[in-house]
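Here the complex is missing one protein chain, while the rest keep their positions.
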Amino acid sequence: MTSATGKAAPEDVGRGRVEALSDGVFAIVITLLVLEIKVPHLAAHESLAELARALWALAPKFVSWVISFVTVCVIWLNHHRLLKIAGRIDNGLFWWNANLLLWTSFIPFPTALMGDYPANRLAVSLYGLAMLLMALGFVLLRWHMLRTPGLLQDQADRSAFRRGLRASIAMGPAAYAVGAVLAWVSQVAAFACYAAIAVYFVFPHGPSRGR
Amino acid sequence: MTSATGKAAPEDVGRGRVEALSDGVFAIVITLLVLEIKVPHLAAHESLAELARALWALAPKFVSWVISFVTVCVIWLNHHRLLKIAGRIDNGLFWWNANLLLWTSFIPFPTALMGDYPANRLAVSLYGLAMLLMALGFVLLRWHMLRTPGLLQDQADRSAFRRGLRASIAMGPAAYAVGAVLAWVSQVAAFACYAAIAVYFVFPHGPSRGR
Amino acid sequence: MTSATGKAAPEDVGRGRVEALSDGVFAIVITLLVLEIKVPHLAAHESLAELARALWALAPKFVSWVISFVTVCVIWLNHHRLLKIAGRIDNGLFWWNANLLLWTSFIPFPTALMGDYPANRLAVSLYGLAMLLMALGFVLLRWHMLRTPGLLQDQADRSAFRRGLRASIAMGPAAYAVGAVLAWVSQVAAFACYAAIAVYFVFPHGPSRGR
Partner (left out) sequence: MTSATGKAAPEDVGRGRVEALSDGVFAIVITLLVLEIKVPHLAAHESLAELARALWALAPKFVSWVISFVTVCVIWLNHHRLLKIAGRIDNGLFWWNANLLLWTSFIPFPTALMGDYPANRLAVSLYGLAMLLMALGFVLLRWHMLRTPGLLQDQADRSAFRRGLRASIAMGPAAYAVGAVLAWVSQVAAFACYAAIAVYFVFPHGPSRGR
């Protein structure tokens, strides 16, 4: 995987370290998400009613936190399965992976935006748009692996991988586009759509069919 | 553990990467906890009395920080012992683990809430409730490992594991429920209860008896 | 690499753990960058126009975030290639590496500064200066590896490494100095220069030619 000679081959990157970088980003994003839920300021420190009201007002923050948490776990899982099939990591694969990490690391922003303004059609729609770009990152990663000779492991089932690429468009960018459009009609429906996409991936769907 | 063939088996996940993701979350949570203690604003920058008063007012934040720090170390330790007994990691185990990570990553919020409003019965009780859900995550993880054939290593002592499951209910959700109820009577007693649960796990109690 | 005897040799450090520390810092910096983009405060929570205006005002933050994200990926890649050529890690290499990590971990500050004040010549120039110091960190790391006997792997091509050192000055500190000066004439040109340096390294340039 990594050349053992002194001359570093610039096109090849150690798979272990790319996984470590990606896992680090996923673990940090997953843990930072909760930091966007700020402790409410209470005028009367011991008031139960004021605290209960303040926490109730945070409900949309909690909901968008859980949706994004499950989504990042799904990203981790699909990323893990995808890299297992990669025989080697060339320069292109590194950068398509970096593109996926860019959009994954962006998730705390649209999550906080949607949680703060759950009735703002633009805010809820932008969450779907950001997730669409992340899901597109997966499609481009898969597409690069398929079209570049030698990136898929020899034993990999190329036609199953091609079917997986197609499925990843339907349940990825296309599904998020539906959510982003739904947000202009009903924000609750958009929340439900975003949650449904994440939950869909919680249950296994056969080999290589991930996002 | 991970299939070496090109076809990724969607039900199986590499143990090393699940441990890496979990360890990442634990390390980040443990380190982020202190960020909830904000540097106080002083009107007179050089005033010793004002700084001393401001730090004294932060005492409940320091106490809840230490309790949560020790608790996350206990979570790490129990998680480590639990995954050592797992022979393989199926899709269900991954998601029950993700549920545990969700509640673990949530800890900074109730910690900050309890530290900011240590005399608010609801705030102190909610800390226990959040910890209860985290501890329940351990119970569900253990229960999944016990009832799914092939998840426990062949040499694992199933009856000891079953006893450990029972113990993990008593010293986990049940103990935190006591703390959450205590908070309505005496907040100091609830703090003591939360601290006692963490300290209990600092000392070893025989194989597989962890939370 | 690490002595297996009980006496720890203070001059030698395990390569795996230095890589782990560095990768951890890179992953955290890459993920923290987005936290500097704060969710805007809206007077009218459901106003599309107000949200659109507020997000548009954040455009320079998004641009500086993407430039810094790509730059940290480039740092990771060059660091990875450099450490692959190292035969062992002595005390000096550890500390020159720590110097590089210092300036890399500093990146969120100039990124936020440039994003907040994109028309302030000093702010935009300081971004280039901070990056210059980071790039200088790479030059010093390479220089230490070249002049210390035994640090380069035996099979390493020393003359190629020497050429790489020279190239890393040109496309590193020198290029960032150009950007930092440009900022006093045109801030847009400086942004373009910083982006161009990062994009230059996205494409491979032959062995050991990295920053």
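The first chain written gets the first letter, and so on, giving A, B and C; residue counts start at 1 in each chain.
We adopt the following convention: contacts are C-beta pairs under 8 Å (C-beta built on N, C-alpha and C of every residue); 3 or more make two chains touch, one makes a residue touch a chain.
This structure is a prediction, so every number in the text was calculated from the model and none was measured.
Chemist: Identify the visible chains that the left-out chain touches across the whole complex.
Modeler: For the complete complex, the undisplayed chain touches B, C.
Chemist: Looking at the whole complex, which of C:L32, C:V63, C:L133 or C:A160 touches the chain that is not displayed?
Modeler: Missing-chain contact among the listed residues: C:L32.
Chemist: Touch as defined at the start, partner being the missing chain; which of C:F62, C:F94 or C:W143 qualifies?
Modeler: The one listed residue touching the chain not shown is C:F94.
Chemist: Please output the residues of chain B touching the missing chain, sorted low to high.
Modeler: Residues in contact with the chain left out: 19-20, 23-24, 26-28, 30-35, 37, 39, 42, 45-48, 51-52, 55, 66, 69-70, 73, 76-77, 80-82, 84-85, 152-157, 160, 202-210.
Chemist: For chain C, which residues reach the chain that was dropped from this view?
Modeler: Counting over the whole complex, chain C touches the hidden chain at residues 2, 5-11, 13-14, 17, 20-21, 24-25, 28-29, 32, 35-36, 91, 94-95, 98, 101-102, 105-106, 108-109, 112-113, 116-117, 119-123, 126.
The rule is short, and it goes like this: only the chains that are shown with their structure count from here on.
Chemist: If you average the C-alpha positions per chain, which one ends up nearest the average over all of them?
Modeler: Smallest centre-to-centre distance to the global C-alpha mean: chain A.
Chemist: Rounded to the nearest whole Å, what is the centre-to-centre distance of chain A and chain B, using the mean of the C-alpha atoms as each centre?
Modeler: 25
Chemist: Could you work out how far the Cα centre of chain B sits from that of chain C, in whole Å?
Modeler: Computed from C-alpha means, the inter-chain centre distance equals 35 Å.
Chemist: Which positions in chain A touch two or more other chains at once?
Modeler: 20, 24, 28, 32, 35, in rising order.
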